[in-house]
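Take a look at the structure set out below.
The complex is shown incomplete by one protein chain, all other protein chains being positioned as in the whole.
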Amino acid sequence: MRSRLRCRTLAVYLLAAALAACAGLAGDVHAHGEAAQEAFLRMSTIQWYDTRWSASEVNVNDEIVVTGRFHVARYWPFNVPKPEMTFLNVGVPGPVFVRVASDIGGVNAAASMPLELGHDYEYRLVLRARKPGRYHVHPMLDIRDAGPIVGPGSWVTVNGSFATFTDPITTSGGVTVDLERYGLGWVVGWHVVWLVLALLWLVYWLRKPLLIPRYEAVVQGEGEALITPTDRVMGGVMLAAASVIALVATGMASVRYPVTIPLQSNQAYPRSLRDTLPTVNVAVTRAEYQIPGRTVRMWLTVTNSGAEPVRLGEFTTANIRFLNRQVVQPESGYPDDLLAPAGLEVIPDVAVEPGQTRDLEVVATSVAWETERLALLIKDPTSRIGGLLMFFGSQSNRRQVVEVSSPVIPTFRGELTGVES
Amino acid sequence: MAALPVPEARPRGAFTRPEDIRQAYRQFDIVIAALLFFLFMALYHVFWMLSVGDWDFWTDWKDRQWWVFLTPVVSIAMPAAAQYIFWEKFRLPFAGTLLAVCLVVATWINRVMNMSGWAYFPLNFVWPVSMIASGIALDATLVLTRSYLLMSIFGGFFWALLFYLANWPLMAAFSLPVDVNGVLMSIADVQGYHYIRTGTPEYLRLIDRGTLRSFGQEPAYVSVAVAMFLSAVVCFVFVMIGRAFTKTQFSWLKRI
Partner (left out) sequence: MAEVIRAAACGSESDKLELGRWIPTTYIIVGSAIVAMIAIALRIYQQMYAWTVGLDATAPEFQTYWMNFLYAGFVVEALAATGIWGYLWMTREKKIPRLEAREELRRLGVFTAMIFVYVFAVFWAASFFAEQDASWHQTVVRDTAFTPSHIVLFYMTFPMYIILGVAAYLYGRTRLPRFAARHSLPWIIAVAGPFMLLPVVGYNEWAHSYWILEERFTAPVHWWFTFFAWTGFGLGGLLLQACDYLYELVTGKAQTYTATGSGEPQVDPALAFEREVA
């Protein structure tokens, strides 16, 4: 008996310790599962560029701003639902940040929005740090029926204490509340009231012999005698009590919250970027990628209809940036694991003169091709590459962003040498 | 007509003293009561979460159309079936309240330990509803009318009506208007906007988007009215499902 009691006590202590250990076990958090999405999907739908994070280390309650642009592919895959309803979201592991503002083209992105194929949009996300830790922060777009398309991620460290986080908002009635804690007491209080009422009813029945005696009476045809007049009165009282309490709750709510609005289902229409039409036209003659390897090759026919010579400076696809170091220097802050600062070789690496059409061979090499699992393109049912080419004016340095899309063929050779990866 | 002879089950029973027999039955009561508590926490909760769970998980899903309508209509099914079993064989009118208590305990455990304890959502964003008022009404109408049909009709009506009256006050606190960067949102909408859910974009919500023509009135009342009617229908249908389960009492198979 004593050993049994000791066993039970030990079990209780273990349970309590385990429950206590459940809380507060947190540490570094790592990247998300964007690399598991099919390669063709990531390369041919939403192309993110110019992504910037305003800070890499903040304290709880501080803000960071993520800005950038994205291009909606003109050559959207036919087997992926079109972006007729999208939502600008944030790729973080749950509410470790709070989103306080967002917009696409200056239009409030709290709403869902349709996007147009072939257009570019500028976005902004303002996040307030909520929970200490180290997080990979991505912009992302949710596309109805297609799922999420995740942008590049950068590490942000949040210092401080979770307990100090507050999220003040002010209602239209001028009352400021802490969204983190508001209203919980009201909700829990009513739950307690209902639970007490329920226990009264349940205990009323459970205190009597419950099963076999009643069962025997019923099967022997004496079931009706089991329900006494007191039981029926009790039932009437409980029904009245439940009704009255519900009405009182409704009345109290009407007095306490006199002006309420329904859940809002805003839709908005974002403004796309209206840059000057590009004066560079690109046709892809052929595209290949190596297995095993980290290299993509494209043969392009480039026509320059502009007034100044242009040079190819960057190729970006699925958040990876291949830069031609002769033309573009990387800005600081872009994640190193997605950047090949000298990963783009252009053959011949010369400007395309105004009015000229030139054939270029483009070789893009980066270990990111493997780490981001784009080499698994061979397992996709659509072998197609997409991305953005960025041409820079030789005199004005004006950038022109041109989308490319092409079937892509795997070739089974060894890696090229002489190109920095 | 002479009565059929009743065979003896055993030469003698396990107990002879009435107090031992009572004790044996009472132990069965207690163990089965505890078992039923866990059983309905499992069955009702999993049925609930996969049918109306989304509206229950988040404040920014608790709208005037689908939450108010679907929650009572769908959730009356299991209490109705259980009610038949317990009333028909035991004359116990407590299935509505029992299942409602099991549900509210199971959902609160989850919201505290998982939604808040694991995923760090604040509890005021993920609070569950209480079906207890509805459950008490279902039980009370049964014990007062002693009729499955009348329980379905009046109990079903009260089930849906009291669901709204008991839970709307909770949601009212989160329905205050807020100006967020030039756009009107309710506090619940702001919670959904602030507390990032990567897997749950705004458009995913199945909420009233103005498809309920309200003619300047409160649309929730229309939802409640149709919920009252359909709850009664669903209740009666699932009372029959409960009946089907009780019929298996005499089903013993030689081969499976």
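Order as written gives the chain letters A and B; numbering starts at 1 within each chain.
One rule holds for everything that comes next: a contact is a pair of C-beta atoms (placed from the backbone, for glycine too) under 8 Å apart; a residue touches a chain by one contact, two chains touch by 3 or more.
None of the values given here were measured: they were computed from a predicted structure.
When the full complex is examined, the chain removed from view is found to touch A, B. The chain not displayed touches chain A at residues 4, 7-8, 11, 14-15, 18-19, 21-22, 25-37, 91, 93-95, 140, 142, 144-148, 150, 211-212, 215-216, 218-221, 223, 373. Residues 4, 6-15, 19-28, 31-32, 34-35, 38-39, 41-43, 45-47, 49-55, 57, 78, 81-82, 85, 89, 106-107, 109-110, 113-115, 117-119, 121, 197-201, 204, 206, 241-242, 245-256 of chain B touch the missing chain (whole complex, contact as defined above).
Basically, only the chains that are shown with their structure count from here on.
If you average the Cα atoms of chain A and of chain B, the two centres end up 33 Å apart. Residues of chain B that touch chain A in their complex: 22, 25-26, 28-29, 32-33, 60-64, 88-94, 97-98, 100-101, 104, 108, 113, 117, 119-124, 127, 130, 132-133, 135-137, 139-144, 146, 158, 162, 165-166, 168-170, 172-191, 193-199, 201-205, 207-210, 219. Within the complex formed with chain B, the residues of chain A that make contact are 22-23, 32, 85-87, 89-101, 103, 108, 110-112, 130-131, 140, 142, 144, 148, 167, 169-173, 175, 177, 179-184, 186-188, 190-191, 194-195, 197-199, 201-202, 205-206, 209-215, 217-219, 223-224, 226-227, 231-232, 234-236, 238-239, 241-243, 245-247, 249-250, 252-254, 256-257, 259-266.
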